[in-house]
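The structure is given below, and queries will be raised subsequently.
A protein chain is absent from this complex, but the other protein chains hold their places.
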Amino acid sequence: MRDIATSQTILVVGGGVSGMTAALEAAECGKQVLLVEKSPTLGGRTALLYRYFPKLCHPTCGLEINLRRLKGNRNVRVMTMAEVVRVEGRRGDYSVTLRVAPRFVNENCTACGACAEAVGAEIPNPWNYNLNRMKAAYLPHAMAYPQRYVLDASIAGTPDAEKARTACKYGAIDLEMKEQTLTVSAGAVVWATGWKPYDAAKIQPYGYGRYANVITSVEFERLADPHGPTGGRIVRPSDGKEAKNIAFIQCAGSRDENHLRHCSRICCMASLKHTQFVREAYGEAARSTIYYIDIRAIDRFEDFYRKVRADRTVKFVKSKPARIAEDRASGDVVLHGVDTEGYHRYAAQHDLAVLAIGMETAVPLPQDAEVFPAGCAADALDVNRSVQSSTAAALRAIQVVNRAARAES
Amino acid sequence: MKKEYAFYPGCSSQLRGSASNYLTSVNSMCQTLEVKMTPIPDWNCCGASIGYAGSGELARHVMNARNFALSEKHLPGQDVVATCAACWLGAKETKQKLDASRALMEDTNEALKEAGLRYEAKTEVRHMVEVLIEDIGYEEIRKHVVKPLEGIKFAGYVGCQTNRPFGIAGESFENPMYLDKLVETVGGEALVKYEQKVACCGGALAFSEPDKSQKQIKEIVEAAYDQGADMIVTPCPLCQANVEIYQAEINRKQGTKLDMPVMYYSQLLAVAYGAAPKQAGLDGHVIQPKKLQDIAVKVVPARK
Amino acid sequence: MSAYQGDFLKEVEARVEEGEWVKMCMQCGVCAGSCPFGPHWEHSPQKIFMMIRAGKREEVLTSDAMWMCTSCYNCVVRCPRKLPITQIMHGLATYAHRLGLAPKMQPTRRFSVTFWSNLTRTGRVNELKLVLQVYFRNGFAAGLKEFWNMRRVGLRLLAAKRMNPFELVFPHRCKDAKGIQRMLAKACEIENRKRGFSQ
Partner (left out) sequence: MKTAAYLCGGCGIAEQLDTARLAAIAEREGKVDLVREHPFLCSAEGVQAIREGIDKDGATHVMLAACSRRAKTEAFYFPDVAVARANLREGVVWIQEKGEAAQEMADDYVRMACAELKRMQVPKAGPDTGKSKRVLVVGGGISGLTAALEAAEAGYEALIVEKEAALGGWAARLHRRIPERAPFKDPAETGVPALVDAVTRNSRIKLQLGTTVAQTAGAPGRFRVTLSNGRTEEVGAIVQASGFSLYDAARLAEFSYGKSPDIVDQAGLEALAKKSIPIRRPSDNKEVKQVVFVQCAGQRDDSGKHLPYCSGHCCATSMKQAMYFKDANPAVDTVVIYTDLRVPGNGEDFYRSAQAKGVTFTKGKVSAVEADGAVKFRDLILDEDTQIKADLVVLATGQVPNSGVNIDNPDEPDANGAKPISILNLEYRQGSDLPRLAHGFSDSHFICFPYETRRTGIYTAGPVRRPMDIAQAVEDATGAALKAIQATENAALGRAAHPRSGDLSFPLVRLDGCTQCKRCTVECPFGAIDEDEKRYPVFNESRCRRCSTCMGACPVRVISFENYSVDSVGAQIKAVGIPDETEEKPRILILACENDAYPALDMAGLQRVKYSAAVRVIPVRCLGSVNQVWVTDALNAGYDGIMLLGCKHGDDYQCHFVRGSALAAERMSKIDDTLKQLALENERVITCEAAITDIARLPRLIDEYAQTIERIGLSPLKGFA
């Protein structure tokens, strides 16, 4: 497999919006790129967002364009379900060890879905943050690329796997697939492994995991999405009741020495956006309250903040709530705290509390080799700045391979 | 092998103190578990969190450091184990502060010199609960049970100072589980959804701000009733005293009929280990723990 | 008067236990919402910190807020800036008391002082004396009345052997009570020197 890449190849680790951008920008400059992604599909975390702030446009729209760029550009080679286990070497000459998990489905797959119909087992759906379940033979989501099913490893060796194999008319199910380890060469490595939401259960006073109606902002995003677990209905987990009166709690895990020291940048804007989802769903009956320390609607995001401030269904309280309790009878959440602008104590009852969860680096940078971090692997960034960052990282990678090429010639 | 510790009982748990039955039950429990607790000779008060207005900062640390120094001198190599939440917290805080600041350490030793002592910073400070969980373990605790506390529902009231700011390793501040686990280990029913688990009883302010504290206490007791508790169990002597003693006051002022026994975890273990009511300190309550007494007086067949 | 001159903040930093943390507060208010006695005081911790920065010396030191601290440490474990709020509140209270600015009749202030003097006499707290000292703090008549109200509790405690009149006569004491007192005197002297108190 060493031949799939050379010292002229740019290895991009991570197939989210940052990794795809770095890969495509380099490829469109004429460079050879190997894009490796741990999950079965490209698209990363942005594919799990319903809409972006501040335009309220759809992330899959940009994903579609990037996928089309990718489909038409043979400079990029994509490997999914491939995880980097080791990076060695130096600029111009890296040796990278990849571990490729078995997908149990080969390129014959047409995405017809017969395997999913045949399989009985269900597993939690990580593309909905495990809010619902899906078949153990699955296409991650409608925009998944490669458009190829996956057999979850949990059914390998079970009758379900055999059922899937039998159901496939195209010989696409290959139960003999094994985990592979391979080593590839690269001239430069772009590290675009993205972020993960901070573990909300660690923010104990907010009772995530103890109270059903305390959820995270990424989960809320799935609730609002018509393709999410509720079909886009903003309802609360405990009883499916419409959640009209919602508390959005900022700095859930961020700006906190007990959790993440940094500000995660995106959460204020995400919550401002979420208030508009609530408004769209429930009109004047919507009630959103944002509990904040500072609203960080930086630069021209201020326009969006201004728009939300003008929305009568949205209230702002300068306060980090001290704790959340549950009202047993109604299942409502009760936020206890103090509005510090002047000192007003509250015990505010809401249908649902949404924790604007902090952003944590998903995978640490390699210890032994220098790589170019891009996107949220580099810093807490929004999508726009992630793309900016990965475009810059692409150039840094190009500089290395060009230098190597000049040195060789 | 017998485990040995330097015991720091604290003012309330000493003989004739308001938590003397805590001491009794701890001794009984330790005997079963083969834990040897040797009181630090001539130990002094930790200063408690309420003495601040008179003490200032250094005096408080010096009080604790004196106990450490005595322990190092007379019981070298043994961890200091406190049973009282405030003693443990005060001691631990001092230790942390002194470890972090050389200047404070020097000042402390300068003062200690007046009492002819020196603190070498070797002491570890532990709570009795830590000894149970970390050094002995739930499995070992369970082994000695001869009278499982079947049929008794306990609301585990952890309170503040055994829980914050240090707490028991691996437990959360908002929902620590160890007390419930201890209850279950000795065969009782733990009411894990008890809401006031980590609420504050008012602490020392039960004296100075009785009405405000009694409001807290009332909620703590009522929440236990809500869960159908037979009794409350706690690791803290001040919590125990406040929550038990003031129920009568609350009843008098507000016409309520609170009558909820409040026990120490050590009493539960002692009874489960077969201790007689007196050995388990069950005679030290103003609200009688009827169901526990019933088990304690029951004669069990000798172990096979 | 000009606000936000840092003199008082500097004073607090120099003279109050953990006072150097006051500047680190970012006004999130989590402490204010976490305090079990929150509904009872006038100024929340975070507000006290802001008042200190704003230079409101008189208002801060005469406030009763610090005296409402039950040492439950809820605020401390939740504070996103890890301020040792309990200690700061105690420190402020101590400082206000030392300057004679603390409210005279503040019950916790009086209890705190009583408590400390009680325990330093012998090195250990004499609980019975402490109770009597508290009840009779406002004179004999008032004491008798409180005592009467609490008589049943007292009797039951006596019955449960958790209170013993014996303590009044032959209290628990440290053998080296004298040494302890010398040690505390020294500690006081060092602290006064370091914090710049004239005594």
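Structure notes:
Letters A, B and C mark the chains as written, and numbering starts fresh at 1 in each.
The rule we apply is simple: a contact is a pair of C-beta atoms (placed from the backbone, for glycine too) under 8 Å apart; a residue touches a chain by one contact, two chains touch by 3 or more.
Here the structure is a predicted model, which means the values were calculated and not measured.
Among the chains on display, the ones the left-out chain touches in the entire complex are A, C.
In the complete complex, the hidden chain is touched by one of A:R90, A:R133, A:R261 or A:R328, namely A:R261.
Screening A:I290, A:V308, A:A322 or A:A380 for touch with the missing chain picks out A:A380. When you scan A:E64, A:E88 or A:E179 for touch with the missing chain, the hit is A:E64.
Chain C meets the missing chain through residues 2-6, 9, 23-24, 26-27, 47, 50-51, 53-54, 56, 81. On the side of chain A, the interface with the absent chain consists of residues 17, 24-25, 28-30, 50, 52, 55-66, 68-69, 71-74, 107-108, 110-112, 139, 142-143, 146-147, 169-170, 225-227, 255, 261-265, 294-303, 306, 318, 340-343, 379-381, 383-385, 387-389, 391-392, 394-396, 398-399, 402-403, 406, using the contact rule stated above.
Methods note: only the chains that are shown with their structure count from here on.
In terms of inter-chain touching, the protein chains here all touch one another pairwise. Chain centres computed from CA atoms place A at the largest separation from chain B.
A count of contacting C-beta pairs for A-C and for B-C identifies B-C as the more extensively joined pair. Averaged C-alpha coordinates put the centre of chain A at 50 Å from the centre of chain C. Chain B and chain C have Cα centroids lying 22 Å from one another. Those residues of chain B in touch with two or more other chains are numbered 173. Contacts with at least two other chains are made by residues 205, 323 of chain A.
Against chain B, in their complex, chain A makes its touches with residues 204-205, 207, 210, 323, 325. On chain C, the positions that touch chain A within their shared complex are 26-34, 38-39, 43-44, 46-47, 74, 77-78, 80-82. Interface of chain B with chain C (complex): residues 11-12, 14-21, 42-45, 47-59, 61-63, 66, 107-108, 110-116, 160-161, 164-165, 173, 199-200, 202-205, 207-209, 212-213, 216, 241, 245-246, 248-249, 252, 283-286.
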